[in-house]
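Only a single protein chain was left out; the remaining protein chains are all shown in position.
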Amino acid sequence: MASRKVIIGVMGPGTTAAHKESTGAHESLAMELGRQIASHGWLLLTGGRNIGVMDAACRGAKSAGGTTIGILPGPQTSDVSDAVDIPIITGLGSARNNINALSSAVLVAVGMGPGTASEVALALKAQKPVILLGATPEAEKFFASLDAGLVHTAADVEAAITHIKAVLPAQ
Amino acid sequence: MASRKVIIGVMGPGTTAAHKESTGAHESLAMELGRQIASHGWLLLTGGRNIGVMDAACRGAKSAGGTTIGILPGPQTSDVSDAVDIPIITGLGSARNNINALSSAVLVAVGMGPGTASEVALALKAQKPVILLGATPEAEKFFASLDAGLVHTAADVEAAITHIKAVLPAQ
Amino acid sequence: MASRKVIIGVMGPGTTAAHKESTGAHESLAMELGRQIASHGWLLLTGGRNIGVMDAACRGAKSAGGTTIGILPGPQTSDVSDAVDIPIITGLGSARNNINALSSAVLVAVGMGPGTASEVALALKAQKPVILLGATPEAEKFFASLDAGLVHTAADVEAAITHIKAVLPAQ
Partner (left out) sequence: MASRKVIIGVMGPGTTAAHKESTGAHESLAMELGRQIASHGWLLLTGGRNIGVMDAACRGAKSAGGTTIGILPGPQTSDVSDAVDIPIITGLGSARNNINALSSAVLVAVGMGPGTASEVALALKAQKPVILLGATPEAEKFFASLDAGLVHTAADVEAAITHIKAVLPAQ
């Protein structure tokens, strides 16, 4: 369909009572990334919860008038980010991570944690381009070793946007 | 979030090479239902494929300027309806039917078949209101026997819309 | 593989604090059915929880020295029936119902409720034979209307076993 908008996935750690995986720096990056994704006319897809990178990316996209899709792990809407326009309630737990990978034309990981690592790996399994932003050196080396052709490392949000444009299929 | 739009699910048979489960009459009902859902400002969610009731409902919604979400069973976009704005690629096969049920505030079944029956049953399991439109008498009696309080039968599209308004939570 | 054992699925309502869907009569049927499945050398597959029909069927199978597989909806083992030998922890909620349908050579529904109805419908969608035992007349008429060739009604456990033998592929 000529007019269907491209979906860009932004993945990254949330936080838990036991463990705060995302940092303020990651959330700032995610917010700016979400803002720029919306400015380019792309749809933003995240894990949809009201915490961490996923929440920040959605808030950024909304600040630029974008549309946000959240793929929620739980069976109801109680923990959906206020900045999600379209909550998809999967009830699948972490099995929903594969939907994030399959539904995104490009996946951008901001920061890293076990859940985010699974989403990057599932995206590579599905032959999707992945961009790492604010990842650790260990993550960059490992994912490049899995599939150097699909994995790109971005130094900042501008570089991530440039990478997205480069890997999108011509419209 | 005060401004988040309500999602209405429309489920119904597709067609296969071996068996055409949906009829022209069901597709006409689905198209008019989709049109009216869009006119009321609700989002339309379907199974997303380019056949049968799901395709017709999406085309109806697009004709009225609505937004359409498709929850696809397969792992890629090859069979997505052209009238789907937001394709969610699950790769789950029929397990995706539970996402349709959980993500919809109200589920409307147009016609009936094994897949549609599973979606109605899963919606009732999740305590969601269901509206049957163009169902068989056997379907109406069975689902009413499962949960009479949640199952409504509509004689036509107008009645289905009236039922949707009645069961939506006050905004 | 010549020696792989046939898997027979037994589905049926559990109970909840709010609503007791299974009855003592259904649980007695399920226990005897599980016992006979084990006696015939088949593996028993259920939803695996420690309540209702699924628990009773597993206890029956264990009483006859059988092996029991439980496909659990939750993400951990806290509600697994003691009579399940092999707990498969899906974390998928009701989306796991499709695994029950796909993994069973034949599905027997004992009693009826929304979850059980979804399993029967998903089995028919996957072209699996289904046997209804202790179902309501409304359920029998509805599922026969969906696919008369695949749906069988059994008056008692003996009849269910006879039906299973009739529909199993020749070994």
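A, B and C label the chains in the order they appear, each numbered from 1.
The rule we apply is simple: a contact is a pair of C-beta atoms (placed from the backbone, for glycine too) under 8 Å apart; a residue touches a chain by one contact, two chains touch by 3 or more.
As the structure is a computational prediction, the values presented were derived from the model and not from experiment.
Peer 1: Name every displayed chain that the left-out chain is in contact with.
Peer 2: Every shown chain touched by the left-out chain: A, B, C.
Peer 1: Which listed residue, A:Gly34, A:Pro75 or A:Gly115, touches the chain dropped from view?
Peer 2: If we include the chain that is not displayed, A:Gly115 is the one touching it.
Peer 1: Just checking the interface: what residues of chain A touch the absent partner chain?
Peer 2: Touch with the absent chain occurs at residues 92-99, 101, 112-115, 117-118, 121-122, 124-126, 136, 138-139, 141-142, 144-147.
Peer 1: Kindly note down the residues of chain B that lie in touch with the hidden chain.
Peer 2: 75, 90-95
Peer 1: In the complete complex, which positions of chain C touch the hidden chain?
Peer 2: Residues 1, 4-5, 7, 43, 69, 71, 75-76, 82-92, 98-99, 102-103, 126 of chain C touch the chain absent from view.
Everything below uses one rule, namely that only the chains that are shown with their structure count from here on.
Peer 1: Out of every possible chain pairing, which has the most C-beta contacts?
Peer 2: The chain pair sharing the largest number of C-beta contacts is B-C.
Peer 1: Centre to centre, by mean C-alpha position, how many angstrom separate chain A and chain B?
Peer 2: Taking the mean C-alpha position of each chain, the two centres sit 28 Å apart.
Peer 1: Counting only Cα atoms for the centres, state how far chain A is from chain C in Å.
Peer 2: 39
Peer 1: Which residues of chain B are in contact with two or more other chains?
Peer 2: Within chain B, residues 92, 98-99, 126 contact more than one other chain.
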